[in-house]
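Every protein chain but one is kept in place in this view of the complex.
Per-chain residue numbering starts at 1, and chain names A, B and C are given in the order in which the chains are listed.
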Amino acid sequence: MNILLLPILIPFIAGLLILTISSRARFIKELITLFATFTCVIISFSLFKKEAVFALPGIGFGIEFNLRLEHLSSFILSASTAISFLIALYCVSFLRSKPYAKQFYSYLLITLSFVSGAVLSDNLIFMLFFWEGLLLTLYGLIAIGSKDAYHTAIKAFVICAVTDLCMMLGIGLTGYLAGTLNISQISLDLSPLATTAFILLVIGAISKASSMPFHSWVPDAAVDAPLPFMAFLPAAIEKLLGIYFLSRICLDMFNLMPESSLSIMLMVIGGITIILAVMMALIQKDYKRLLSYHAISQVGYMILGIGTALPIGIVGGIFHMLNNAMYKCCLFLTGGSVEKQAGTTDLEKLGGLMRKMPITFGCFVIAAVSISGVPPFNGFFSKELIYDAALERGWAFYLVALLGSFFTAVSFLKLGHAAFLGKLRDEYRNVKESGWLMLAPMAVLALLCVIFGVFNAYPINNLIQPILGERAVGHSFSGFPTNFTLVLFTLIVLAAAIISHLIGVKATGSGVRAVNYIHYAPVLSKIYELAERKFFDPYEIGLKLLSALARILYAIDRLIDWVYEKLSINIVFGLSRQLRYWHNGDYTLYVAWSLGGMFLVIIFLMARG
Amino acid sequence: MTSVNPYLFFHIFIVTIMLFVMGFYCIFFTFNLVRALIGVELLIKAVTLLIITAGYVTGHMALAQAIVITLIVVEVVFIVVATGVVIGLHGHNGTLDTRKLRNLKG
Amino acid sequence: MQINYTLNLFILVILVAAGLWTVMTRSLIRSAIGLALTSVILTLLMFRFDSWLVTVFELSVCAGLISVIFISTISLTEPLTKSEVLKHMKARLARFIYLPLLILVVGVGLSFIKVNLNFQLPVAEIEADARKVLWNMRDLDLLGQVVIIMTGIFGVIVLFREMRRK
Partner (left out) sequence: MLSFFITTPLIVLMILNLPFRSLMKRIVFVVGLSLALIQAVLVALAIFGFWDIYSIPVSPMLRFNIGVDNLSLLLLLCNGMVVFITMLVSRSFIEEGEKRFNFTSLLLLSFAGVNGIALARDIFSLYVFIEVVSISSFILICFNKDRDAFEGAFKYIILSAIATIFMLTSIALIFLVSGDMSFEAVRAALDNSAHTSLVLMAIGLFLCGFFIKAGVVPFHGWLADAYTSASAPVSVYLAGVSTKAVGVYALIRIVVTVFGFDTPINKVLLFAGALSVVVGAIATLTQTDFKRMLAYSSISQIGYIVLALGIATPLGIAAAAFHFFNHAVFKSLLFVNAATLEIATGTREMDKLGGLAQRMPVTGVTSALACLSIAGVPPLAGFWSKLLIIIALWSSAHYNYALIAALASLLTLGYMLLLQRKVFFGSVGDHLARIKEGEWNLIICAIILAAVTVGVGVLFPFNLCKLIIR
């Protein structure tokens, strides 16, 4: 038994084991889950920064079961096992009274197994195998959430299946071009055909990271699926996996040049994802749904960073992925804490929970300032790296990133204000702080946010820089950013966010509604100018404009949904009904088809012969 | 017998095709189950003729005869089973009309 | 030689005529008899091709047994009365009137096509006895015949015997 097989086999067997145990034996399941995930954590940390290769006899045709551990995969493996362990710990308390606890644990473990498999596989076909396996657990994890979760699960399944299909084709094409399916041996220049393969693979990767336009299931899942699922898959694991594969594609398998149009394509996708998702987030009135749009928006930064194809951008993107896994996971866990204790996540109803749940609030604040990019927390450093790279490739990208940052800050001010500050409603008088099992993972993640921020030199120099290999030689990315102009801009933006929030609160007297006005704060110069030139009341008109914009974005969002859900299905079902009509039960018609077919076949053969 | 006239084979080929047309026409345009089976029988006759001729033309008459004998056995069993089904249908429908056979569709 | 050839042609023509009658005639019984007639004419042709063993089979089984099966089926299923036949006649005629025309067109049209007949005929081997071929070379077919006859027996048991009980 090779040690590389353990992170795949242990969770898988444990997951299957849990399915066989009666759903009444709760402690055994929790124990098994914790034990299995903890073992995986230990194994993956012991494998950390080591290199190993393991090959089983294959079946020929280039399909070989090769496992390969090297720097990047060991790093992703450690991160995903650690997060799985923390989520499992959290679930012990969170899922205590839930009927679906058994399935959840089991799917979680199987997911972990597939993730380990996908990260460790060196052969594209086997990676695809694990990758597709994740589809199943994704479906299962969403579907167990509630009675209506079925639709969301189907939606997620369909979207991911379509993109996985693209990836399958991409893998076929890559294998055809490179002559091998082993990732470590593939190194392609971007010929036209290779570009197609590249795009197909990128579609698979960014869809796994739920970037636009493949994101639309995430907000729905935020409402329907169990909350730990959100913290586990969309917030952390899928980002790790998707960005891992994206960086594999861009760094190892294809030689992506900074000047190429593909790089610009990636950056445009990143920019659009940042701005559109964050704008959607602004208008949300639900804790979890708001977070879920941020989960999408943050992917944009990573894609933007990697898409620049500059060493500094790639470092920033990967560092951001790591940071995002921490603070976004932490944020979702605080959401779960609120949901568990207060019984709702509706921001209109919540308020003033700061006194009742101080530790949760503290974790929330740390994670929120991290995601908003306040120094000296981790999000600040990764975002600065990305800004630097984006500015080098074009000021527009920088502007978009900065704008996204502004909206992020504004929406988190709104969220924090609405949930934790303000007036406490009467029905929440008796709310208490969560138990330590739920607080511990949050606290650990929040602590990590601080550590990775203050001591950012360690992760950047030791974890991320080696991934780039030769490209990063001679650069230094750690420490406080050297370009103070950029830092200044960032600080200005943050300050502006706070000011606009205060104005909004003053205007409306409520944290939730504060944001409605802040959209149109003067910092958004373009929109502001436009509004001022044409209209009297910049706030009111701007509100209408932006809400119209938001509505259009919403419509686009729905349109994408509609294409996925309705249009294709209607066409296919129409055809199906037509076929039913033609099978009218008359055997002479069938005889006629057969004779017609026979004539066609013979005429074709004779004409070709 | 020793010399084979290629034109004879050609004529037989034409006759076979004519029999095919008759058989298929019968299957298509009749409204009677038994007559549809008679159409099938005509088709089998045409094939029998073709095989025998092929044996005769190539000089493998023994093999052709062996094949046709097996074919006749198959044909008889086929017809017996088919008429059994027709009689069963008549028992259920009370008629031999093929237009009553549209219960299964879609 | 010429006489043989003409005779063969004549047999072919009456074969077509018999087939046509089988399809066109309006009485089912006559149709079955027409089938038997076609079989007999086919037997004539086989006889002219020196296939004596098959001739016996074709005469006894096809012309005899199958006609009996058909006729008994027709009598079992109470065919249409004469008045009904007359009623359907016109519609039948409208459907089947095109057949002779079609046959004529097919026959004449095909005889004008120049078919490439110079395919490689294998050397005619010395004629072996059909029975020997059947027993020695086609033994798997014989096994198949046994299976198929047993299938037929069970078919008769399933389809006919239980029916009579009902």
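In this section, contacts are C-beta pairs under 8 Å (C-beta built on N, C-alpha and C of every residue); 3 or more make two chains touch, one makes a residue touch a chain.
Every value quoted in this text rests on a predicted model; they were computed, and no experiment measured them.
**Q** Who does the absent chain touch among those shown?
**A** The chain that is not shown touches these displayed chains: A, B, C.
**Q** For the full complex, which residue in A:Arg355, A:Arg551 or A:Arg580 touches the chain that was left out?
**A** A:Arg580
**Q** Check the options A:Phe35, A:Tyr176 or A:Phe455 and report the residue that touches the missing chain.
**A** Within the whole complex, the residue contacting the unshown chain is A:Tyr176.
**Q** Suppose we count only contacts with the excluded chain; which residues of chain B make the list?
**A** Interface residues of chain B facing the absent chain: 20, 23, 27, 33, 36, 40, 43-44, 47, 50-51, 53-55, 57-60, 63-64, 67, 70-71, 74, 77-78, 81-82, 84-86, 88-89, 92-93, 101, 103-106.
**Q** State which residues belonging to chain A touch the missing partner chain.
**A** These residues of chain A touch the chain that is not shown: 57-61, 63, 65, 125, 129, 132-133, 135-136, 150, 154, 161-162, 165, 168-169, 172-173, 176, 572-573, 575-577, 579-580, 583, 585, 587, 589-591, 593-598, 601-602, 604-606, 608-609.
**Q** Go through chain C and note every residue touching the omitted chain.
**A** 116, 119-120, 122, 125, 137-141, 143-148, 150-152, 154-155, 157-159, 162-163
Convention: only the chains that are shown with their structure count from here on.
**Q** Find the geometric centre of each of chain A and chain C from their Cα atoms only, then give the gap between the two centres in Å, rounded to an integer.
**A** 73
**Q** Return the distance between the CA-based centres of chain A and chain B, expressed in whole Å.
**A** Averaging C-alpha atoms per chain gives centres 67 Å apart.
**Q** Residues of chain A that touch two or more other chains: which are they?
**A** none
**Q** Show the residues in chain C shared as contacts by 2 or more other chains, in ascending order.
**A** Residues: none.
**Q** For chain A, which residues are in contact with chain B within the complex?
**A** 580, 583-588, 591-592, 595
**Q** What does chain C use to touch chain B in their complex?
**A** 1, 5, 8-9, 12, 15-16, 19-20, 22-23, 28, 31-32, 35, 38-39, 42, 45-46, 49-51, 53-54, 57-58, 61-62, 65-66, 69-70, 73-74, 76-77, 79, 95-96, 99, 102-103, 106-107, 110-111, 115, 117, 121-125, 127-130, 132-134, 137-138, 141-142, 144-145, 148-149, 151-152, 155-156, 158-160, 163
**Q** Touching chain C in the complex: which residues of chain B?
**A** Touch residues, chain B against chain C: 1, 3-15, 17-19, 21-22, 25-26, 29, 32, 34-35, 37-39, 41-42, 45, 48-49, 52-53, 55-70, 72-77, 79-81, 83-88, 90-91, 96.
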